[in-house]
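Data block below; observations after.
The complex appears here minus one protein chain, its other protein chains still in place.
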Amino acid sequence: MAKIVVDVMLKPEILDPQGNAVASALPRLGFTFATSVRQGKRFEIEVVGDPTSEQLAEVEKAAEVLLSNPVIENYVVRVEK
Amino acid sequence: MAKIVVDVMLKPEILDPQGNAVASALPRLGFTFATSVRQGKRFEIEVVGDPTSEQLAEVEKAAEVLLSNPVIENYVVRVEK
Amino acid sequence: MALDTVAIAQTTPDDIQPFAQLGLKADEYARIKEILGRRPTSSELAMYSVMWSEHCSYKSSKVHLKQFGDKAPKSDALLVGIGENAGVVDVGQGYAVTFKIESHNHPSFVEPYQGAATGVGGIVRDILTMGARPVAVMDPLRFGPADAPDTRRVLPGIVAGVGGYGNCLGLPNIGGEVIFDETYAGNPLVNALCIGVMKHSDIKLAKAAGAGNLVVLYGAKTGGDGIGGVSVLASETFGSGGSTKRPSVQVGDPFVEKVLIECSLEIFAEDLVVGIQDLGGAGLSCATSELASGGSGGMKVALDKVPLRDPSLSPEEILMSESQERMCAIVEPEKLARFLEICAKWDVTVTAIGEVTDGDRLIITWNDQVIVNVPPRTVAHEGPVYNRPMAQPAYIDDVNSQVVQLPIPSSAAEIRATVLQLAGTPNLADKSWVTSQYDKYVQGNTIQSQPDDSGMIRIDEKTHLGVAISTDANANWSYLNPYQGAKLALAEAARNIATAGARPLAVTNCLNFGSPEDPGVMWQFAESVRGLADGCLEMGLPVTGGNVSFYNQTGAVAILPTPVIGVLGVIDDVRTRTPMSFDVAGLDLYLLGDTHADLAGSEWAFMHGQRVGQSPTADLGREMRLIEVLLAGREEKIFSAAHDLSQGGLSAGLTEMVLRHSVGATITLADVGISLLSESPGRVIVAIEASKTDALSTLAAKYHITLSKLGTTGGDSLIINDAVISLAELRTAHTATFPKLFG
Partner (left out) sequence: MRVGVITFPGTLDDRDAARAVIAGGAEAVALWHADADLKNVDAVILPGGFSYGDYLRCGAISRFAPVMKLVIEAAGKGMPVLGICNGFQVLCESHLLPGALTRNSDLHFLCRDQEIEITNTQTAWTSSYSVGQKIVIPLKNGEGSFQCDDETLAQLEGEGRVIARYVGQNPNGSRNLIAGISNARGNVVGLMPHPEHAIDALTGPTAEGLGFFTSILNAMVK
């Protein structure tokens, strides 16, 4: 069944201590692929049936006021199978 | 430029207090769309150039040993434009 | 993106510069030109504008704050006074203690978690900078109405931020305040206090001495934090090349700060620095100009060497960035290698960015081009000084001439209802919902913390030397009479530590007010400073430092004048402190001090929406005699417990005491309503064994302090005359409020 996913990431210019911690741990474990790591949140929202466009609009609103803090974060809403 | 994304979610049988908190806050704000909310982590990893399949294999390994805890979490690795 | 250099500035004297957008007045801009003998470069303009801001230059408050020096009592305890990052006092046995309070009000409204977190981070670095190990924090907080929707956003975020940062640093939180009033809606107050301990010989100062010594920047990389304002420079002066989307919110990384603390303490222990300064407000502009002017004035800095988190930053932005968790040290060249080694051990980024020079100019280059060439004192210390107009606001006479009209309980049912209502009102209710989010045990030296009258920590495990500290403000009284309000807050803070048996030693303060451009607010401020300075002189307590926060105002509505006063005291043996409450039945309870019908500005008046009348008048002579009684009583082991009375009067004081160890009390009061509700200052409840009655009377008589019997301890109820309140229902009333409001 499809679900709605909201990805919330710190804005690029905002310090990301968690991402930095991961970025500096990786090479210590021998992983050298990353030039940068950012860590954010992923919300998986289930609705009854398949998401409607009204629901998506509502989720957008919720993402704006509850799931993210627009002062420091950006969000993306999408449907995932 | 493309980046590698790792989504880490708690296994379905593991209690998710953060997701539950969001699920119960939504209706208080008048949002009634969700039947369930789970909250996980999203890592955005940048590499030099476009991700190669070797890099993706490495990221899989890193996701397994560092980015997730297999006792409680599942992960998915993918490339995102 | 063209670089503005000193050479260019000399040849283009008439270029238009966006000084007004940067907050500088035309005459201030003219003065900069006069100082430099030319127009400033854009980097110089950036530096002057931040350093001459209200926040950094104290331009509106300076003329008043002078009184703390002018009226300073003679004190042998003061090792470092006002003017350094934090004051330092001698607490004996070779130990020195440094403590200071700072505000982070505006950022905490915009982003409660990060605002509060970085507030804690900033004050901790100030303390570290003095050479001390930070050992505890406190957080006096003020919010809009407890049941307002925005308070539900702001309060949990701020509390989580204070805890998130302080807990991660391993600093026990040993006290604070949580007060609600509608004027703080839109202007929450987040004041953060930190205490540090060192040996006398370890004191460090912010000065760059010795030509050839290196300027070393260490800690986090520099990003675009907190420089929203300067984007005007980037965009206006430099076209659209620079990024205009700079975050005005700073995000803290407490882990980096924790590592920075340990790294710095190792560096200090090996005596590797000549001078040191943290990077707080105004970042590198502040650190370089203050360090240089603390020395002989000469310093050269290569700004392009600063490690960047965001490579697109312009030099102007780097100078103004308020990225957290950074320090700037002056290091002798032969000690640099060891300095770098210690940084490597802790995985701390470190770079030598310049050196101390002969001469008296601060010269900053960008890829070898001179972009700043200024006398550093003019940036750091010779900012504008305003004697702002002030006038007693009209409301003063109006409210002072009115008399509070309040219901006064007398029947058993009314007494019960009143005590329960006070126990649960947000300003007096149990604050565990907040304080259980703070680690109070870490470091293993916490002797007292919430809900005790003061925080107390052990400094020496062998001798049991300790310090106690309390912060207080009574904005309701300050509103009615700012002069008295400041004195009363000082007295209360001092009394709070003396109840435990610590002798008051020194004062810090955080003065939170509305707009200084409002003559009424300016008057409130001036009166508060005058009251505090007079009070400190009378009580013989030096002001060691503090902070001013203006513009706490929404539209025309200013916050209540809120001078938060912190008093630090010493106790020679923490094991012998007087506890806040009793844990056995059969003790006698007495009240020290006089009770009058002091209801104006009381919590009871606040609960009835009345903000009129006259505040009590501080009698500091009597307060000092009361303190002597408390100290002597502790030494002579007379007291089983002692608890200060303040907001909520005797009703609140008794509630807190009986609930502490779940031992009730039976109290008999004449004029019961006033006795329970009055907030007359200078009162303390003490519990004694009957055998100590004579000793107590003798002591009270010696210091001319009124002594009256209240009752005895025991049972599982608080009984006041014929009103019986079970501890269970009292506890429910006291503890249910916060969880109900904040989840």
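Going by the order they are written in, the chains are A, B and C; count residues from 1 in each one.
Basically, contacts are C-beta pairs under 8 Å (C-beta built on N, C-alpha and C of every residue); 3 or more make two chains touch, one makes a residue touch a chain.
Because the structure is predicted, anything quoted here is derived from the model rather than measured.
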The complex has one chain that is not drawn here; which of the drawn chains does it touch? A, B, C
From the list C:L36, C:C168, C:V399 or C:A489, pick the residue that touches the absent chain. C:C168
From the list C:H64, C:K204, C:R458 or C:H734, pick the residue that touches the absent chain. C:R458
Could I get the residues of chain B that touch the absent chain, sorted low to high? 10, 13-15, 17-18, 21, 66-67, 69, 71-72
In the complete complex, which positions of chain A touch the hidden chain? 17-18, 21-22, 25, 28-29, 39
For chain C, which residues touch the unseen chain? 160, 163-164, 167-170, 253-256, 258-259, 346-347, 432, 435-447, 458, 461, 574-575
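By our rule, only the chains that are shown with their structure count from here on.
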Please compute the C-alpha centroid of chain B, do the same for chain C, then give the distance between them in whole Å. 40
Centre-of-Cα separation between chain C and chain A, whole angstrom: 36
Can you tell me which residues of chain A touch two or more of the remaining chains? none
Each of the following residues of chain C touches two or more other chains, namely none
Which chain B residues qualify as touching chain A in the complex? 4, 7-9, 19, 22, 25-26, 29, 31, 33-48, 55, 58-59, 61-62, 65-67
Could you pull out which chain C residues touch chain A in their complex? 110-111, 114, 220, 223-225, 243, 245-247, 249-253, 255-256, 309-310, 323-324, 347
In their shared complex, at which residues does chain A touch chain C? 10-11, 13-17, 20-21, 24, 69, 71-72
